[in-house]
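Okay, here's the structure, questions in a sec.
Let's turn to subunit A:
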Amino acid sequence: MDALLANFLNVAIYKEVAPYLLQGLWTTIWLSLLVIPLGAGLGLVLAILATKVNNRGIRWLVALYVDFFRAFPPLVLLIFIYFGAPFLGWELPKLGSIALGFMLNNSSYFAEVFRAGLGSVPRGQEEAARSTGLSAWKTLVYVTLPQATRNVLPDLLGNVIEVIKMTSLASVVALPELLKAARDAQSMFYNPSPVILAALLYLALLWPLVRLLSHLENRRFSNR
Partner candidate 1 sequence: MNTAAYPILELVGLRKHYGDQEVLKGIDLRVRPGELVCVIGPSGSGKSSMLRCCNRLEECSGGQIVVDGTDLAAPGVNLNQVRQKIGMVFQQFNLYPHLNVLGNVTLALRKVQGYSRAKAQEKALAALARVGLADKADAWPAALSGGQQQRVGIARAIALEPRIVLFDEPTSALDPELVGSVLQVMQELRESGMTMLVVTHEMAFARAVADRVVFMDGGVIVEQGPPDAIFGAPRELRTQAFLQRVCS
Partner candidate 2 sequence: MDIQQLLFTFANAEVAARYWPDIAMGMRITLELGAWVTVSGLILGVGLALLRALQWRPLTLLIVCFADIMRALPPLVVIIMFYFAFPYIELSMSAFTATWLALSLVLAAYAEESLWGGIRAVSKGQSEAARASGLSWWQCMTSVILPQASRIALPGLTNRVIAVAKNTALGSVVALSEILNNAQSASSNAGNPTPLVLGALAYLLIFIPVVLLGRWLEARMAWRR
């Protein structure tokens, strides 16, 4: 029990590393705020291409893209871009390669979600909108997309949670987000308490979102 307190819940160390870890948490948050819109935006474009454009070639390409990045581990993607780009003579800034890797990965997941959402809106909705003279584009923006998004809200939130968790991978390429900060602090103090504190901070950040997700899923279930 003493070992547990001294090594996992060492309050003295918690106090000392808290400012450092909070800075890491802040980095985690803004990194998420950067890559989520990028991934969701690209995913939405891909989903629209796959469902609303009548071209088999394009559909096939989108499916290929989605399956490729579903099969590719995000950490491998990140390291590939981070260590591979310099060999191409591209000097991507660290943040640039991280954002690119995360965007490529989670856009494929967002594309799947949006595709399911667009598929869930009955065809009659589009027909009704077009019959009142709305253009294809306006129909999409004002009629189809709002319903599609609402129908897959839980899955979108689920993806957001996954992306926030995924930012911890950036620690591997030495971006000082929460996990990296905790590991640095651990080697400074020869004590794993900072890692436990980081886990607690992740829980504080993500547990509310996970609860909200369960709540949304319950609501979807009881609405049927």
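FYI, contacts are C-beta pairs under 8 Å (C-beta built on N, C-alpha and C of every residue); 3 or more make two chains touch, one makes a residue touch a chain; residues count from 1.
How were these candidates chosen? In short, all candidates are chains of the complex that A comes from, given by their letters.
Predicted model, so just to flag it, every value in this text is computed and none were measured.
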item: Candidate from this complex that touches subunit A, chosen among 1 or 2; value: 2
item: Subunit A - residues contacting candidate 2, complex; value: 3-4, 7-8, 67-68, 70-76, 79-80, 83-84, 87-89, 161-162, 165-169, 171-172, 179, 183, 186, 191-192, 195-196, 198-199, 202-203, 206-207, 209-211, 214, 217, 221, 224
